[in-house]
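Structure, as C-alpha cells:
Removed from the display is one protein chain of the complex; every other protein chain stays in position.
Letters A, B and C name the chains as they come in the text, with residue numbers starting at 1 for each one.
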C-alpha cells in the first residue's frame, strides 16, 4: 500500500504539471470570467489542499508561506476568510516559479510522509480525496485555459499540435442502437472497495420506469440540424429560464462555434478548425441539451437511468481520455465517441443535483466539499476528453448550473 | 353540470373582486419588484385568459379591446409578443374602472355561454383551468399587495382590520408528534375525478425510505432560536448559494421581520404588529428553510414524503384559508396552524421541480402553463392563508426559486 | 405687495392643478425611470416646500401629517433622511385625494399668512423661491408625464386635444440670419430688482471672442439630414462619452422619434403624430446637440454668448409657453419657433454648469438648492413649451447631465 499510494501521488502531481507545460507564465495568469480560475491558482490550490488537510496537521511541518493559506483557499468557510474568487486573476505575486517551488516543497514533504505506513494508513481517505481533488482540477485546467485562449482574437493553439493530430470520430453505423431498461426497483450509487465521493452514497433503491438510452452521443451534425431548423429562434423548444438566458446572452450556437462568412468553425485547444459533423457536440448548456432533446421528440435520461445503462458496459481501455490523448500526442478535443457511456463529453442528465436518501456530509472542513452545492445544479455523468481515465466511475456525479457551457458537456438522449 | 359550473365561475370571479375591495386605484398600480404584478394586471390578465382561450374561439365574439391581447398576455410565447413583465407598473391606462368593465364584459359573455350545455361540455377542461388559474392569481394578489404595502414606510393596513382580528395560533401540546412512513414503493401524483394540473400527473411509483414528518409547522419562536444562535452568521448551516444570497441581500431574518429598538416586529396585511412566537414562521426562502432544518439536526421532507403523510389526514373544514378568514372578518395572516398538513403556510420541500415520469405538457398555448418552468425551482406543498380552500389538493405542486420570500412560505421538518 | 404676492401664489398653485386635470389617479402614480417623479409626488413635494420652509417656522402651525416630512423631502440632507428617490413610484398611500387635501391645507394657511404684511415681508425671498420652485416642478410634471405616457404602447393623449390643436411652426424665411457679437469684456449674470436664483449671481465680467449666434432653432427636418447622413453611425462626429452612450442605449434618433415602416413618427403629449419637419427638434441630449453642430461645421454657443445675444431681444408676448398654450387650448408641443431666443425648446450650451466667480450658496437648507449640483452637468438656456412665461429670464440657467433627453431640449448653433 505504502508504495502504491506514493507512486499514485507522484503520477497525479506530475500529470498536472504535464498539462501546464505548453503554457507561459502569462497564460497561467488569466481569469477570463468568474467561473474560470487562473492556471497558476489551480497549481497552488491543489497543493494548498495537501498542505492544509494533511501536512499542517503534523506538528513538525513548517508552512511554505503563511500568506498562501489565505490566497489559495477556495471556499472552505470553516477555514477562515478566502481571497475573493472573482479577483484571482489580479494577483501576480507569488509568481509561477514560486508556485512551482511551493509544489515541490509540499511534494517532498508528502512523499516523505507517504513512506510512513502509519501516516498513509491514518489519512488514507484524505490522501485519496486530495488526489481525486487534484484530478478534478486537472480537468478544470484544460477547460479553463480553453476559455482563456478563446478570448484571444488570434485563436492560440494550446498544445501546438497540427490540426490532424486528433483522435478520429467513430459514429457507429447503426444509429437506432438503444439500450433498454426494464421497469423496477434498482440499487444505485457507489458500491465496492475503491474511492468514491460522499455524494455518490448511500447506495439506495430507486424505482425506474421502462425506458431506453441512446448508445450514441449526439453529434455536431445532428445538432446543426436543430440550429438550421431555427431551434434558437423558437421558444416552444426551450425551458422558460433557458429562453431568457439565450436571449440575454445572445446564444446562437454552442460555445466556441463561430459562423465565419457562412462556414461553421470551432475553437479548440488546437486553435480554430472547421466544424466536424461526426464528432460529439460539446460546450452546450443544460438548456441547450434539454431543448435539443425536446425538438428531437426525446428527452434527457435521469442520472439513475444513465447509471443503470452504464454499469452494463465495460470501458474499452483506449477511450479518448486526457491521459490517452497526451500519451499519443493527440489534441485534447472530443472527436471520437467512446465505446462505453463514459468519456468524450460529459452528458447532461434530467436530474437536479440533490443528496441521496440519508446523505450526510463528513464532519469538519472536508464536509464542505460537495453537500453545500446541492442547489440549482444539474447532474452530468460520464467523463470527457479532459478527464483522466483513472478518474472515471459509473457512479461519479459531476454537476454544473444549467447555463454553464465552458465544460466539455454534451448530449445523450433517452426515451420511454 | 351546466348550473354548477356557471355558479362556480361566478363565485370565483366575485372572490377576486372581494379581495380587491380594500384597495385604491393607486394601490392597484404598484409593481414593487419584477416578481410582483400590479393588482390591476392580475384583474385584467385572469380575464384575458378566459377571453383568449374560450371566448375568442367563438366566431360571434367581439374582443373588448384589441390592445388588451398584447398588454395582458403573461408569458405565452406561442400567442405572440408580450408586454415586458418588469414594466407592468408603468402602464396607467387602461385605468382600473375600464379593467373592471373588461371583467364585466367577459363575465357576461362567459356566463351566457356557460348556460349552453354544448359549450360547457366541449371546453370543460379549459374552463376549469381558467378558474384554477384565477385562484392562483387570487393568492398572488394577496402576496403581491403585501409586498407592495411593505415598501411604504407608513406600514399601511390592507384590510383595515384591528390587530386582534386574526385567527388565534394553536401550537399543539405534544411537540414530538411525528407522522411515520414505512419504506416501500408508493404511488404518488394525482388520481380521481376532479381537476388537477398537468404537472400532478402521471400518477407513478416511487421508492420511499422509512422516515417521519413533523405534524407541526415550525413557529416564529422556534425560528427565533435559530436567529439568536447566530444562524444568519454561520456559513456551516447554509447551502453555498444560500450563503452568498444572504450576504448579497443582507438577510438577517425572514422577510417582513423588523427589529425595532430590540423588539421584533412583523409587517402583516394588518400593518406592523409584534412578532407572535407561537404562529408558524412565514416568508422564508428555501435557503432559510433548509438552513434551519440543518441547524435543528433535521431535514426538509421530499415532496413525496409530504404527499404520503398528507393523504392520510383529512381537512378539518375550518382551516384558516383565505375564504374562511374573509368570511369571518379575520386578518389574512398565518396565526393559526392547521389541523391537516395543508394550510397556514406553504411548506418548502427538498424536491426540485421536475416532470413526473412520462410527463407531457398539453399541445398548444396551454402547454406553456407548467412544464417550461421545470428548472431551478423548488416544490412547495400545502397551501396558505392566502389560498382559497377549494384550491387545496394533496397532490398540488406549488413552485418557486430558492430565494423567493414574498409568498407565505414556511417550514415543516422531516427526519429519517 | 401683500395683495400681489398672495395673488401670485394662488395663480401659481392653481396652474399646477390645471396641468394635472387631464390625469387619472393612476397616471399620477407612475415613475417610469429614476429621473422621473410621479405627478403626485410633484404635487406633494411643492407643497412640502412651503410647509417646511415657511409654515413650520410659525409656532402656531400644525403639520398636516408628520410622515409627509420624510415622504416628500427631495434631497435636502440637512433636513434629515429622505425616502429613496428611485422608489417614489412604489408609494400608493397617501392617495391623490389626500395629497390634494394637503395642498388645500397648506394653501389655506399660506394665503392667510400672506395677508400679514409682516410675514410676507420677513419671508419675501423664501416665498419667491417657493413659487419659482413650484414653476420648475410644473415643467417637470409635463416632461415627466410625457415620459410616463411614452412607455404605454397605446400612445395615450395627455390633453385629449386633436392633433391639429397645436401652434403652427414658423421657420423664418432667411435662414442665414445670425446675431453678431463683438469681442470684448462683458458683464453677465442677473441684475435688476426681480427674483433670480443664487446660481445666476454674482454678476461678473467675462471676455468673449467675436462670434455669431443663429436666430433660428435647428428644425426636425435639418436634424433628419444628420440622421440620413448616417450621423448616428459615424464616431467622428461624437464626443467619446457620447459615442459610448449612443451604443449602450441604442440611440438612432431623438427620444420619442419612431420609424414605423419607414415613416418617421413622433410621440407627443397629443399622442403619436407624423414628424413635423419645420418644427424645432426636441428631446436631444447634449451629446446629440454637440454632434449635430460638429457635423454641420458649427458649434454650440457658450452660455455667455447666448445670454449676450438674448439680452438684445425682447419677448414677443405671444410666445408658445405653457400658459399661452393652455389658454388657447393648444397642445403642449414645440411646433412654433419663438421670435426671441427664449422658448419652444431649451437650448444646450457648450458651458459646463459651475458657479460664477465669488458664488456662495445661501446658508441653511435652501443652500442645497443649486450649488451642490455643479458637477458634470451642462447649462441650457431659453425655456420651452413646458415652461410658464413668467418663469423666463435671460439669465436663467437650467442644467442637466449630457445624456438627458426627456426634457424639451433642442439646438441653437453658433460660429466664430
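Methods note: contacts are C-beta pairs under 8 Å (C-beta built on N, C-alpha and C of every residue); 3 or more make two chains touch, one makes a residue touch a chain.
What you see is a predicted model; the values in this text were computed from it and never measured.
A.B. asks: Kindly name the visible chains that come into contact with the excluded chain.
C.D. replies: Contacts of the omitted chain with visible chains: A, C.
A.B. asks: Kindly state which of the options A:60, A:154, A:228 or A:250 is in contact with the chain not pictured.
C.D. replies: Of the listed residues, the one touching the omitted chain is A:154.
A.B. asks: Among C:100, C:239 or C:313, single out the residue that touches the unshown chain.
C.D. replies: C:239
A.B. asks: Residues of chain A in contact with the chain that isn't shown?
C.D. replies: Where chain A meets the chain not shown: residues 24-30, 32, 40, 67, 70-71, 83, 87, 89-93, 95-96, 148-149, 151-154, 156.
A.B. asks: So that we can see where the missing chain sits, which residues of chain C does it touch?
C.D. replies: 75, 77-78, 185, 204-207, 209, 235-236, 238-243, 286-287, 290, 350-352, 354, 357-358, 368, 372-376, 402, 416
By our rule, only the chains that are shown with their structure count from here on.
A.B. asks: Kindly list the shared contact partners of chain A and chain B, in label order.
C.D. replies: Chains that touch both chain A and chain B, as defined above, do not exist here.
A.B. asks: Average the C-alpha coordinates of each chain, average all protein C-alpha coordinates together, and give the chain whose average is closest to the overall one.
C.D. replies: Central by C-alpha mean position: chain B.
A.B. asks: State, to the nearest whole Å, the distance from the C-alpha centre of chain A to the C-alpha centre of chain B.
C.D. replies: 39
A.B. asks: Indicate the whole-number Å distance between the mean C-alpha point of chain A and the mean C-alpha point of chain C.
C.D. replies: 59
A.B. asks: Which whole number of Å gives the spacing of the CA centres of chain B and chain C?
C.D. replies: Here the centre of chain C sits 46 Å away from the centre of chain B.
A.B. asks: Any chance you could list the residues of chain A touching two or more other chains?
C.D. replies: Where chain A is concerned, no single residue meets two or more other chains.
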